[in-house]
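Below is a structure I'd like to ask you about.
Here the complex is missing a single protein chain, while all its other protein chains stay put.
Up next, chain A:
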Amino acid sequence: MTLSFFDQFMSPTYLGIPLMALALTLPWILYPTPSARWLNNRFLALQGWFINRFTQQLLLPLSLGGHKWAALLTSLMIFLITLNMLGLLPYTFTPTTQLSLNLGLAVPLWLATVLIGMRNQPTHALGHLLPEGTPGPLIPVLIIIETISLFIRPLALGVRLTANLTAGHLLIQLIATAAFVLLPLMPMVAILTSTVLVLLTLLEVAVAMIQAYVFVLLLSLYLQENV
């Protein structure tokens, strides 16, 4: 029984195509492109409003060099939020629960910010390794610590997203199974468990959105330091 709880994270193959392929192409289909009209439909209006607000908020603290990243960061945010939210539907597959995908997103982007910083302003980028005002004897230790913290960032970005989503999905499945099994035996406890399930699902919706946001936000912060 325990093994079957993790089966939701496997991508089953049908006619040779893994479900992950369908799940990854769906965000592409869901967002229409604006047409040449001045007034489009409601869906496009909503989409345009969201994208504009988000980009404006994200680019506030960044200098001009960081504005080149606007398209990439916004599309990343929309991609992640769609993947997370779609994964909450029954029987669907969430690609972001796979560590390979999250690390594949995190490592190249983080590396890009580091390399940009090293290339354009090497002294300033290296200066981040030592916070201002540290007492003298502490300097060597602190540089080592800061370097470690620099290199752990991509790992943290990827693992954070994976762990949050996987834990959420697992909890939903566990509590749902508990409520389902308890229903014929102890209906009152089953109702309580169902209440927990409803609250948990709301939490998962929030987590899905927040995690995508955090990913992109941290990336923009790393960019801000380095650009």
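What we mean here is this: contacts are C-beta pairs under 8 Å (C-beta built on N, C-alpha and C of every residue); 3 or more make two chains touch, one makes a residue touch a chain; residues count from 1.
Here, contacts and distances are computed from a predicted model.
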| item | value |
| --- | --- |
| Options "WD repeat containing, antisense to TP73", "Trafficking protein particle complex subunit", "ATP synthase membrane subunit f" or "Small ribosomal subunit protein mS29": UniProt name of the undisplayed chain | "ATP synthase membrane subunit f" |
| Given A:L59, A:L73 or A:L86, the one touching the chain that is not displayed | A:L86 |
| Chain A, residues in touch with the chain not shown (by the definition above) | 1, 4, 7, 10, 12, 14, 19, 22-23, 26, 29-30, 32, 40-43, 86, 89-93 |
